[in-house]
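I'd like to ask some things about the structure below.
As you look at this complex, bear in mind that one protein chain is not there, while each of the others sits in place.
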Amino acid sequence: MSNSAMLLAQAGAEVAKVSTGEAISFWILAPLALGGALGMIFARNAVHSAMFLVLTMLSLGVMYMVQQAPFLGFVQIIVYTGAIMMLFLFVLMLVGRDSSDSVVEVLRGQRVWAAILGIGLAGLLVTGVAEALTSVRPVGLAEQNAGGANVANIGRSVFTDYLFPFELTSALLITAALGAMVLGYTDKSKRRTQRETADARFRGEHDRPSPLPGPGVYATANSVAVPALLPDGSIAPESVSAIIEATASRELATDIETVAGAIPGPDAHALKPAAAKEGDK
Amino acid sequence: MLALQPPPQAPIDAPQIEYSAILPVLILLGAACIGVLVEAFVSKASRWAAQVTLSLLAILGAGLAFVLYVTDSPERGLTTLYRTIAVDRPALFLWGTLLALGLGALLLIADRTVERGGAFVAQAGIRPGTVQDRAQMASGGMQTEVFPLTLFALSGMMIFCAANDLLTMFIALEVLSLPLYLMCGLARRRRLISQESAVKYFLLGAFASAFFLYGLALLYGYAGSVKLADIANAAAGSAASDTLLFGGFGLLVVGLMFKASVGPFHAWTPDVYQGSPTPITAFMAACTKVAAFGGILRVLTVGFESTSWEWRGVLWVVAVASMVIGAVLGLTQTDIKRMLAYSSIAHAGFLLVGALALRPEGLSGTLFYLLTYGFTTLAAFGAVSLVRDSNGEATHLSQWAGLAKRSPVLAWVFAFLLLAMAGIPLTSGFIGKFVVFSAGIQDGMAPLVVIALVASAVAAFFYLRVIVLMFFSDPAPDGPTVTVPGTFTTAAITLGVLVTLVLGLVPAFALDWAGTGTFAF
């Protein structure tokens, strides 16, 4: 009892003592974290949102380190920014860069009410917690960092006081892994091997035995997005992957005319057709 | 050979673990892990048989371990694993209920006679509406992963009832929720609505978990500990600001109420109950409710009893809201699964009345109510899965018209279950409502009980409407047929109906058992 009272007194003494370094880093990190959180909500682009969230998490990680929890801080960075947000980004990149929020309101006035109630809840929590935290004293930090062995002490609590929750987490992880496999896995046992596909191509089960032609012949630019032109000046549709949005055909008008012979051709040493040069001027 | 340094700290003393007490949970978790390995190593053709055998054996084994322990368990209960798990009489009662309900739900899940290949999709990765999807609908396979997932969920529920600190409770909450989110999306037919329900449940569930976690953080800030007993001690005599305590409590309760589909936190319930495969709906409706209320009872009684006069008013409002929403909106439903969902919301309100009583009668009454409601709703959803037409289950109420002429047995069974839900005497529902409401009155909550009685009268109306529809309407010409169920489903429905009947006629033994002890912490 007296021991814990002493600890409390010790902890109580620590309240007043926020070192200058800690204060400075707080006033740098806190606005960053808050800005990141707000940016995450208001950014239109999903990837920007994710990046703002990364900023917030990094700031929090550094804040943990400043508050004498180095292990927690670095694990926050490795796990959250390094792995989880990276997976987020991974998915967002697959979704496509131009996808942004739908602005259709399914329930009328939903956004307004969500904003009002959300801000209300945030206000309540912030004022409540801010008022409450004036009288809160840190507990247990000294024990946790005893002997400069932050990591060892965390390990000790994980394998004593929090042993069961810690072990139970493995059930959660197995479930998550199993779920990902259930949702993502489709039976590929009937899929052809590379060899069988090649055979099938030559047997004529596909449109053509070879891959689609690249933008090589009569192409007018290096980009894969610019289609090749056929000798009559029309666009060779096969030469551009359907995934890539082809360059708008009006941008190619001059090239088409040139190839079709409507404009006198360039001499063998010119890099660009003469007509195009005049057109540029 | 290795340059092993001496560890800088003294080695950890191995804890004393009461293995006999937590053996049921360990058996379920172990069997779930083995089930995952079965998925990896057993050939596809024999997986279903292996998984069903394993899961049934696991639940029966857990039941055996449970019975062996209960016969000579200490009266006051005990805490083990560094006081994270409290195995006391209420927890044991809930464990028994959960194991029995889990067995019933597992039988429904394993059934392959009502629908060829079972109620679950053959391959969840196939996109709905494609050629492959039509092929899988007709195929006899299923995602046998639902069996280990069910076991995980069941063990999560059991831990949730017995969790003695909020952190364990949170992780148990996730362990029970995550498999449910997944299994909701695995229906064989109407897959889009099933997937929608899964996403909805997942998103809202994640929000609810966030609320729970935020509450946990505030309470930790208040008490300096996540243990319920320490929070109670701190609340009894602490100089710290009460804002943290009540802020934390409020947020925590939101998370708990969401899982129990109480009152204004019910929005997911109808959609998810409707979209999920019916065996999963039965599992959720019966077992999740039991587990969630087990958690609510423990949190309210152990952690916050001393401050109850501060928060009780708020939970009164929640209970009233739940009963009114369930009863009134239940009236307007045209889908039988949605109707049962609203009924479950109303029942959550009734249960909350018992939980709010905060006295031994309230505790035992709520436990008993959970037992009766679980079996009734399990059997009801089992019966719903039998009424089918060419598109799968026929859940629209108009399709149920005149069902008594097509299948009198099913109509009588279903009518009996609905009467039990309405709380008609000679059914378990009556006894359940009686004990809960009388506990409420003893605790001076007469106005709440009056509201509850009115609400149950309103709710009785929509149960009776279905009965009238089944018995006194002409059947539609192209109406659904009633499938003759195989052993598994028959066993599950029979179990539910029998328990409902027996607890209605001779409730004394169960009531006695429910009232034998209080929480240990």
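Think of it as A and B in the order they're written, each chain with its own count starting at 1.
In the analysis below, a contact is a pair of C-beta atoms (placed from the backbone, for glycine too) under 8 Å apart; a residue touches a chain by one contact, two chains touch by 3 or more.
Criterion: contacts and distances are computed from a predicted model.
Participant: Which choice in "Carbohydrate ABC transporter membrane protein 1 (CUT1 family)", "ATP-binding cassette domain-containing protein", "NADH-quinone oxidoreductase subunit H" or "Branched-chain amino acid transport system permease protein" gives the name that UniProt lists for the one chain left out?
Facilitator: Options "Carbohydrate ABC transporter membrane protein 1 (CUT1 family)", "ATP-binding cassette domain-containing protein", "NADH-quinone oxidoreductase subunit H" or "Branched-chain amino acid transport system permease protein" narrow down to "NADH-quinone oxidoreductase subunit H" for the missing chain.
Participant: Which residue, A:Gly35, A:Gly82 or A:Gly233, contacts the hidden chain when the whole complex is considered?
Facilitator: Of the candidates A:Gly35, A:Gly82 or A:Gly233, A:Gly82 is in touch with the missing chain.
Participant: Write down which of A:Leu32, A:Ala149, A:Leu163 or A:Leu230 is the residue touching the left-out chain.
Facilitator: A:Ala149
Participant: Taking the full complex into account, what residues of chain A touch the chain not shown?
Facilitator: Touching the missing chain: residues 45, 47-48, 51, 54, 58, 61, 70-71, 74-75, 77-78, 81-83, 86-87, 89-90, 93-94, 97, 148-152, 199, 202-203, 224-225, 243-244.
Convention: only the chains that are shown with their structure count from here on.
Participant: Would you kindly tell me how far, in whole Å, the mean C-alpha position of chain B lies from that of chain A?
Facilitator: Between these chains, centre-to-centre, one finds 36 Å.
Participant: Within the complex, which stretch of chain A touches chain B?
Facilitator: So the residues of chain A touching chain B come out as 124-125, 128-129, 131-136, 139-140, 147, 149, 152, 156, 159-165, 168-169, 171-172, 174-176, 178-179, 181-187.
Participant: In their shared complex, at which residues does chain B touch chain A?
Facilitator: So the residues of chain B touching chain A come out as 8-9, 12, 15, 29, 32-33, 36, 39, 81-82, 84-85, 123-126, 143, 145, 148-149, 152, 155-156, 159, 167-168, 171-172, 174-175, 178-179, 181-182, 185-186, 214, 218, 221-222, 224, 239-241, 243-244, 247.
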